[in-house]
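All protein chains of the complex are present and in place, except for one that has been dropped.
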Amino acid sequence: MKRRARRGSSLFGLGIANSLIPVVSAFVIGAIIIAVVGENPWTTYQFMLGQTLFDASGFVKTLHYATPLILTGLAIAVTFKANIFNMGVEGQVLSGAFAAGVVGFTLKGLPAPVHITVCLLVAIAVGMLVALVPAVLKAYFGVNEIVVTLMLNYAIVEILRVLAQTVFRDPTSGYVSTPSVAPSATFTRLFGTSLTLFTPLALVVFVAMYVLFKRSRLGYEITAMGINPGFAEASGMDVRRKIMTIMLISGALSGLAGAGFMLSEKFKYTLDFSGNPGLGWDGMLVALLGGHDPVGIVVAAVLYAALKTGADSISIFSDVPKEITGVIQGLIILLLSIRYFTRTSVVARRRAPTRKSSEEPVRAAQS
Amino acid sequence: MNVEKILYDMLSYSAPIILCVLGGNFAHCANVLNIALEGMMLAGAFISVLVVLLTGNVLLGVLAAVIATFVLGLIFSFFGITRRGNVIITGLAINLLAASVSAFILKAMSLPNLNANSVANVAGMKIHIPVVESIPFVGEVVSGHPLLTYVAFLGIAVMSVVMYRTRFGVYVRVVGENEDAARSVGIKVDAIKYAAVLIGAVCCALAGANMALEKMALFTNGMTAGIGFIAIAAIFCGRGRPGTTSVYAIAFGLAQSLAINLNLSAGPASGLFNTIPYFMIIGILTAVSIVQHKNNRVRGLIDG
Partner (left out) sequence: MNIVETVGLTRTFGDFVANDGIDLRVAQGEIKAIVGENGAGKSTLMNMLYGLLTPTSGSIRVRGTECTFGSPADAIKAGLGMVHQHFKLVPSLSVWENVVLGIEKRVQTRAGRLPFIDARGQIGEVQAASDRYGMQLDVTATVGDLSIGLKQRVEILKMLYRDVEILILDEPTAVLTPQEVDGLIVTLNELKAQGKTIIVITHKLSEVMQLSDSVTVIKRGHVVADLRTAQTNERELAQLMVGRDVVLTLHRDERDCSGNDVAYQVRGLSTTDEHGKQVLSDIDLDVRRGEVLGIAGVEGNGQSELLKVLTGLMTATHAATTLEGRDLTNAMPTAIREAGVGIIHEDRYQHGLCRELTISENVIAGYHERPDVCRHGLLRPHEIAGKRDRLIEEYDVRVADPDGVVSQLSGGNAQKVIIAREFDAAPKLLIASQPTRGVDVGSIEFIHRKILQLRDAGTAVLLISSELSEIMTLSDRIVVMYKGRIIGEIDDVAHASTTAIGLLMAGIPQTEEVAR
């Protein structure tokens, strides 16, 4: 729908500016921290981003790592836009990944496309199931979803740890891990690079979500709900059912992200599966940085994946701990919590009536 | 199953939750959603142990923790109140920063964790109350806790008085209930909100110090394990009233105590008991919400 006044090029520019300031500031502060540790910030950043963005194979690797982040970013955005704060993406990702892993190593003798599809579908179902709990509690009982999803995250991590240590333990491994998934359940690498079919799959999902956000009825309802739930309900949008729908979509996306990551990169569930801070929290940053807009999320996912993989290699070559990513992530999110530029209120002048006296001059409200 | 130990542990685990809750109540009553209690507590835990490790002085450690969380509180308030940012995102950021900065510093110091046992005497920090400790059963439960644990329980009474009998407490509640009314009589709304958040921050510092320094003189990454969020759940359930929220805090402390103690007697699946507190909190929150909204006939978003 045409929203020229709101989504015009000037507003898009506004969105970029609003995201740019936090990123630049966070990098400046990060530079200070790096200097304190005793390294040169400039060469550090050069190395981090040079390897991952400006080098062909590095960039492909970055895309590979960005793929689950695109999905978790979308998972967050679809809920945050409706003013639902699904903090449980991390738990949903892990659940989906674990389920995919279990289906991956228990089922044998299936042709690869079928096996992968089954794994993904199971993971999506599990992710949706996990998201169902806070969804129902919020929609029908009014329970605050922030606390419920956070508690579930902790609970899920514990449950999965126990499962990986007992029922689904890999006895041959020296550390806590599930058995590796069967070869028929892995995404094969394309053209000898790090990329797999998971990436194009994620892009297909991205396109679907783009259409959903921008052109679908549900997208319109999500936007309305996020701004004014009273209006949404009065316009027949059945807010409670929408909460369920939105959370289920979010859970599905998260489950898919976890499964894809499992089947294209990790192949088994370990206690540090999701990395530090975790795919869910990375997704939160990506969604916020991208302004909850699908295109923005893709861009932010690629940039953030570059940062993260760059930081991994940094810690090998220098004294800068890779935890610097977490710090920069926290700083960016902090700075993203406020708007730096807002659409200035459109104000009309008082005009002397030149038309019929029954007409009234156009006026604007203070925004 | 040692009942005395379970009750002792209940008081022990409740204390940091109660401290978080007593501070967090003010922000809740002032209608400022502060989910950064977790991060503030973690920061308090980290700084207290770090400073004790560096200086050997326990008091200095606690003081440093208070200053550190005070700064975090200022950052939260600046972004969330003065600049009218999204407080959920600001709170989330503070949590992430506390976790990542402490992990970063540990890595930079090339340490897996902070162990101040060489400098601080954990056993010495336990207070044994003279007459009470000899009372059978009660003595084992009540005596032998570190100072801040007792401060937590005494704090329930103190905070109740502050909340209901002082001007500050009235203003906090008025700001939360009707900001317009507060402004119209000249109450400085932003200042009150700042103060409410900062009280929460300071209490979280004490909670962190209680958990890390006093009990173990140890800091490991992410050791707060959601206690800050458990405190938020208690605040929601008790609607910001010091007495009621503390009761919920104690209930959650009991759940944790049971989880730990049952773990000891269970086998390899013992980790599952650790999930009891989390599910219990979800259950209690749900029950409280159901009761709160039992007469709700309005369709649409139920205001949790």
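Lettered A and B in written order, each chain numbered from 1.
Here, a residue touches a chain if its C-beta (ideal position, glycine included) is under 8 Å from a C-beta of that chain, and two chains touch if they have at least 3 such contacts.
It should be emphasised that the depicted structure is a prediction, and the values quoted were computed from it without experimental measurement.
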item: Absent-chain contact - pick from A:Tyr140, A:Tyr220 or A:Tyr340; value: A:Tyr220
item: Which residue of A:Thr117, A:Thr166 or A:Ser235 touches the chain not shown here; value: A:Ser235
item: Interface with the unshown chain - residue positions in chain B; value: 161, 165-167, 170, 173-174, 177-178, 180-187, 293, 295-300
item: Touch residues of chain A, complete complex, unshown partner; value: 1-6, 211, 215-218, 220-221, 223-224, 227-228, 230-236, 238, 345-350, 357-360, 362-367
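Criterion: only the chains that are shown with their structure count from here on.
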item: Mean-CA-position distance for chain B and chain A (Å); value: 29
item: Sites on chain A touched by chain B in the complex; value: 33, 37, 85, 87, 133, 137-148, 150-152, 154-155, 158-159, 161-162, 165-166, 229-230, 232-233, 239-240, 243, 276-277, 281, 284, 288, 319, 321-327, 329-331, 333-334, 336-339
item: Complex contacts: residues of chain B adjacent to chain A; value: 35, 75, 79-80, 83-90, 92-94, 96-97, 99-101, 103-104, 107-108, 225-226, 229-230, 232-233, 236, 268-269, 271-272, 274-275, 278-279, 281-282, 285-286, 289-290, 292-293, 296, 299-304
